[in-house]
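Right, one structure below, let's go through it.
Showing just some of the chains, left in place.
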């Protein structure tokens, strides 16, 4: 069995049952046209491996896009022994064993060729079959996408690959010419000012919802604190941004604010949850590998979001925070605000040590119906299963300790709670049934 | 046995012994005229249940003050299954079982009527008897009150219900007309300026100490950083505040500062510990239920209190911090400053996950004679026992792990330490014997 079951018998019993459940994954970066990896480079190219290997001494050129896939894989394999302590490495090994019958316990320069061959699915027919196989083996029920606003949203089953409107570019990069161009083309609205911008955003929401979208999402830097922007005040800054004229920092912020607030208004109108992913600062380490350049400033507070949470009481905000020390605040805000929902464990906080601490507190203090247990954030289908298994293991251990042994709960009652946060809550919260009623 | 004993045998042994001890509770909001609940609405009306149920989807009108108690209880009972994972729910069940012989394992709309009937004590004779019964069953020795400054402090035994001067209104709301009026009436001093304000505060301290007060207490927002205020500089702002004239923000802060500093001076003079409860921001979620609207900004540091701790070396400051991630700083400041004492585990930090982390660090790095283990913060006597039991359980588990198994301590030595932080320290620190000598 590739996934290591928990050692503790009660936890193992809980975990083993959970592994029989389907997976409902409410946030990923899967490309529905090529959901599973066509070769092992698409697995090993996940930024966790390239950035950890680079951090451990691998020059970033070793995984340059200009190289052929097998060379990149061989280059990176030479550094895997330096990161074989990490939880990310354990996902890799689980993928190799679960999906590729890899017989070894470590991935080395000696056996990487064998693994590469096993994972080769480059013809289009083998690719489609492979997508299906990974989907089935993972018992996937649905996986949410992260679609750019100008995604045509066609060519897949939106019940399985659920669209989600990603809005980072609209809020943070409206002043870039490509953004406006893309927006005009995607909506056929001649965006020239706030009024037409708003009209275009309305077109996007309508299209996304019609195609089955179940969430709007955005990642926001730690210095962003939303306030009630008024179209009137923003009218000039927005026009200047749309025409790429110079902006003062306060004007730039005004634009971010009014676009963000407008998005929240449409979420209210269309009854879409608005996923807030709070914390990243982009390009802190510009010389890093692709996807491995962003970090954060831990001095951030949800207090900066109070006006938003109060104003949009009808919008559900599933919140992920990035800094590992911010978890306690998210527990408190979810405990008080009906529309704030703690969602999964994200990126730098997505390792068992931090998951365990955050999860334990959420289970003790946040209403159980409000917890969205986990999402994979994966780029390729293969990662959904090992990441969910990591979370299921921590969940099983926490429930065995705190609920079964700690409070005398039956195994069944503990499993009921697990099923709620893994399956029923995300389905209900992202089911467009709106808030709890 | 309603309280779940720890599963681990060593922890169970420690816990079982602790449950035989009396409880000395150095901070609560008990009303000594009606200390125990007269009906189950007074239990379920605790803000933890109304705010968690509201957060889980219950409209706040369902627990409106205008409704009759039984209706409120029935309304809330419909939402209890959504929060039955929380530690707060476990207190509720322990109350039902310990004090009302409730035979079921969950409180449901079906059995809430039975529980309501069992908890009915609305005649005045049954009420007084009930106060006595809860007191005895909880083995209470003393419980501290939180008295408004104009509380007449009469009608109860101050050895059992120990007065404590709450000073929030004086510091934070001096500019409100009711505050000055109350102060004038309570002291018979014609408060018109700083000199008469100081005189009035002196009258309050004298009266409180005469009636057996053992602490002064205040809760302070995260942006408050006390500095040595001078009466001279504050003279005009204070007069303007006392006469409800408009104030600039800096003048308002000047008033807060000088009143706070004056209180600390009287604490020094009267040898009263000054409880600092650092962190809450009031009314962050104005649409919430009563008592469920306050949150915090986690960006707060005890470094802002350095001038206070240095200047008033003769005043003991029992400190509670609100944000779960602030616990490490409190350990460090208590480890260095003789007059800083870590006190209990407060509100959003008062759940086993955070208690366990904070307690473990305090036991490893803060002198044992300085630790005030726990206080209930309760509004009704029934909550003192389950909350203390929650803490005792975490304490027992921590001592079993770290002291008994971890360092080979005997059970007796571990119990000595437990007794010190649960009973002896709070009695000595709040015993008006002053600081450690």
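Observations
So that you can tell them apart, the chains are marked A and B in the order they are listed, and the count of residues begins at 1 in each.
Definition applied: a residue touches a chain if its C-beta (ideal position, glycine included) is under 8 Å from a C-beta of that chain, and two chains touch if they have at least 3 such contacts.
For clarity, every value in this text was computed on a predicted model and none was experimentally measured.
Total copies of the shared sequence across the full complex, per this structure file: 3, with 2 shown.
We take it that only the chains that are shown with their structure count from here on.
For this pair, chain A with chain B, the centres built from the Cα atoms lie 39 Å apart.
Residue ranges on chain A touching chain B, taken from their complex, read 299, 301-303, 306, 309-310, 313, 325-329, 331-338, 357, 360-361, 363-370, 402, 405-408, 417, 435-437.
Those residues of chain B whose C-beta lies close enough to touch chain A in the complex are 4, 6-7, 51-57, 82-88, 90, 281, 284-288, 292-293, 295-299, 323-325, 348-349, 351-354, 357.
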